[in-house]
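What follows is one structure encoded as structure tokens, with my remarks underneath.
After this line comes chain A, so read on.
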Amino acid sequence: MEYSYYPGCSLKSSSKDYAESVKQVSDKLGITLIELSNWACCGASVSHIPEESLSLALPALTIAEADKYSRDIVASCAACFNRLKSTHLLLGKYPEKKIETEKLIGKNLSVKINVKHFLEVLFEEVKDWDSIIIKKLKGLKVACYYGCLLTRPNDMIKDGKSEDPRMMDNLMEKLGAASIDWPFKTECCGTSFGLSKPEVVLKLSGRILRSAKKSGAECIVVACPLCHSNLDLRQSQIEKYNNLKFDLPVFYFPELAALALGIDYRNLLLDKHIVDPMPLLRRKDLI
Partner candidate 1 sequence: MDNNNQQTWEPKIYAFLCNWCSYEGADLAGGGRRIYPANVRIIRVPCSGRIDPVFILKSFERGADGVLVSGCHPGDCHYTEGNYFARRKFVLVKKLLEYVGIEPERFQARWISASEAIKFVETVKEMTENIRKLGPNTKLVKNIKEEITCQ
Partner candidate 2 sequence: MIRNGISQTLALEIEKRTKINVFGCYQCGKCSAGCVFSYLMDTPPHLLMRLIQLDMREKALSSNTFWGCGACVTCSFRCPREIDVLRVINTVRSIAIEERVLSRNNSLKDVPIFNEIFMNNIIGNEHVNEFLLGANFNLKSLKFFKDISLLPVLYKKDKLTARKKASTRNIKKIVEGLKGNNGI
């Protein structure tokens, strides 16, 4: 199936590895992601934007752009997905907000197309994983980390249990990995406080890493570039701050899917990860 693809800013800079794995997996599975040519930043988080009309206008620009093609929008960044989808929902719910936003961006909005996260797309497109998996991720203990924005407010991804989402866990189990049950699946990692008040990230992400480690995870799987940079890029800072040692590689979920689908790991830009995942993958005989 064809989708309008909204990569988001991070996938163009700090998270090229995520972008690459999304591309590899969708190519392999025949999912056509057509990047919107004229997309704008979604605003990343409502807390950055001085006012609501602007926080709605930014995603609306992209929604209006996607309206042209009447294909569902796919985002792979959880924050982008959240901004696009909750804007979409809010504009559908409050017609006067829709009119206001249309005026502001100078374009009409149909709010008919859907907004999906790449995780949902993988789930909907592939029904039978067993027949296409080349290498099962046997024995890999993963902690699926959804972050706060993938499931909130109510069921952003169609997963039923927003406090204990299962979609990524189910995907990992289909790929042959063992997903562990842990309580910090949807806790916030500290978002963009990494720049403005880094202690926040060191504290909050530290708790997430600690809980994952305690629950017996060997690595963490994420669906958001910001979660990734907080847990991966800042892991050494976090270790220092908390005086703990984690050594937990952080994967994007399509990276693990790619490995299971038999895509060569050298195509995956895994070397961009800060916590080196190679020793773990080698230990598990996955590369």
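These made the cut because all candidates are chains of the complex that A comes from, given by their letters.
In this text, contacts are C-beta pairs under 8 Å (C-beta built on N, C-alpha and C of every residue); 3 or more make two chains touch, one makes a residue touch a chain; residues count from 1.
For clarity, every value in this text was computed on a predicted model and none was experimentally measured.
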item	value
Single touching candidate for chain A, where 1 or 2 all sit in one complex	2
Touching residues (chain side chain A, partner candidate 2) in the complex	9-10, 12-16, 38-41, 43-55, 57-58, 61, 82, 94, 104-106, 148-149, 152-154, 162, 187-188, 190-193, 195-198, 200, 204, 233-234, 271-272, 274
